[in-house]
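What follows is chain A.
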Amino acid sequence: MPDPTAAPPPALRLHRVAKSFGAVTAVSDVSLTLHPGRVHALAGENGAGKSTLVRMLAGVHRPDRGTLELDGHPTVLRDPAAARAAGIAVIHQEPTLFPDLSIAENLYLSRQPTGRLGRIDRRALRAATTAQLARLGVTLDPDRPARGLSIADQQLVEIARALSLDARIFVMDEPTAALSGTEAARLAAVVRGLCDRGAAVLFISHRFEEIFGLAHDITVLRDGRHVSTDPADRLTPDTVVRRMVGRDVGALYPKTPTTPGDTVLEVTGLTRHGAFHDISFSVRRGEILALAGLVGAGRSEVVRAVFGVDRYDAGTVTVAGRPLPAGSPAAAMAAGLALVPEDRRQQGLVLQLSVERNTALTRLRRLARHGLLTTRRERADALHWTERLRVRHGGTHTPAGTLSGGNQQKIVLAKWLATEPAVLILDEPTRGIDIGTKAEVHRMMSELAARGLAIVMVSSELPEVLGMADRILVLHEGRATATLPGPGATAETVMAAATGHPGGAA
Partner candidate 1 sequence: MPAEPPSGRGAAVLRRWDSALIATLLLVTLAAALAVDGFATGRNAQFLLLDAVAIGLVALPVTLIVVTGEIDLSVASTLGLCSAVMGQLWVSGWPLELVVLTAVALGALLGAVNGLFVTGFGLPALAVTIGTLAAYRGLAFVVLGDRAVADFPRAWTDAVGGTALAGAVPAAMLVTAVAAAGCAVLLHATPLGRSLFAIGNNAEAARFSGIAVARTKFWLFVSCGAVSGLAGVFWTLRYASARADNGQGLELAVVAAVLLGGVSIFGGRGTLAGVCAGVLLLVTLRNALQLADVPADTLDIVTGSLLILSVLAPRALTALRRTPTTRT
Partner candidate 2 sequence: DGDDGGPGPGAGPEPTAQADPDAPLRPDLSVAFLPKQVNNPYFTVARGGGERATAEFAGTFKEVGPSEASASSQVSYINTLTQQGTDVIAISANDPGAVCGALNSARDAGAVVVTFDSDTRAECRDLFINQATAEDVARTQVELIAGQIGGAGEIAILSATPNATNQNTWIALMEEELARPAYADIEIVAVAYGNDEDEKSFQETQGLLRSHPDLAGIVSPTTVGLAAAARYLSGSEYAGRVALTGLGTPNQLRQFVHDGTVESFALWNPADLGYLAAHAGAALASGRLTGAEGETFTAGDLGEFTVGPDGVIALGPPTVFDAATVDDYDF
């Protein structure tokens, strides 16, 4: 590893920057230096201010105070275009694509290769896109519109878009949150390649194996303040966690064995053409069933169909022995189902509405008195739940969209836990959640299971699947390829089934 002092001048230097939103101070007095050829990781709890820093580098937010230097020159990034012109490529935490444009145009908007008379050369555009996607091992059709891409595919397109920029500084805000191990590993390889070519990288993740596998330096933030910056090889995950959280964190995956009760949810022969085929499973009280598979295997679509948000072409869903009408989330909720969806910004929350309106949304009737609903009652209820899940927010009356990504996820969990469901379906429940809260969520899942809840969990994080599940149903291209007992399963058996080779499975 090169000595930082002998290295060329820092590619980017943030000096004592600060940013507040009204009364909320998101970042105060943080300094940060990125060097060419080095990966700098940023760690911190949800709401610590990581994304706010990223947005300052992206030209989305202007710092209230402090300075920014590029190659030693003080610079002001007025807008995203300026940041891009300065050679900064940003992968944002929440992918925002153009749903109506093709993947190719999503990648190359405003930079499309042009031919005669400045006309766009579509053939060259397609070729360039295919090449970029291939770098990440993705085989998406460049002409397909971005609408309907799964969160993971969206994230991959967002990554490809940033990588296609001819940048010297890459800023990556939780690029792997929605990815499974394979894709994450491929991204890591690409990042190393970028470094070898002399790029500086700022990398944010809540997954410590990624941070320690990639980073040369690690900066820890807490409550918007700078805590420490050290070379990675002088740190251990435990020290980082302690600096992030300021306390010790309970064990991840504290699954306590329970004795399963009666079957509550029974799914037989569920089929939706083009998405999934003949899926059957059942879950008993106290049991955690995990749906595993590669990105795009159709897990989310299955649980959406079960909950009634999507329609299906064949099959039945029964809850506690009673068939559930298709296509009605309201009926599913009445029967005791709850679904924490994978896309919190589109499906989980109404970002423009306040935290209290969001937490109440699943229980409007129950919270009303004589048919009338008062803000006071919603607020009391929201306070109760945000405290329980340790949500960091600027007041329950602030719009949910102003919360940090992880805290938004907690609000989604809160609004569904509050319905006191009999069957809880969680689609990527810990995506973007920091390690402390993750442990908390896992503990809660165990507790709920112990109290007799049936839990269905979709997760792309293999350790989470292996650590939490009583049983694992593996999907491959919309078909069930294996059902494995949780305790006996290994990463290898699950992966084998997930890639369509269940031969190795029991």
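Heads up, the rule we're going with is that a contact is a pair of C-beta atoms (placed from the backbone, for glycine too) under 8 Å apart; a residue touches a chain by one contact, two chains touch by 3 or more; residues count from 1.
In picking the candidates, the idea was that all candidates are chains of the complex that A comes from, given by their letters.
Note that the structure is a prediction, hence the values are computed from the model and not measured.
Every option in 1 or 2 belongs to this complex, yet chain A touches just one of them, candidate 1. Contacts from chain A toward candidate 1 in the complex involve residues 22, 62, 64-65, 309, 328-330, 332-333, 339, 341, 346-354, 357, 360-362, 364-365, 367-368, 371-374, 394-395, 397-399, 401-402, 415.
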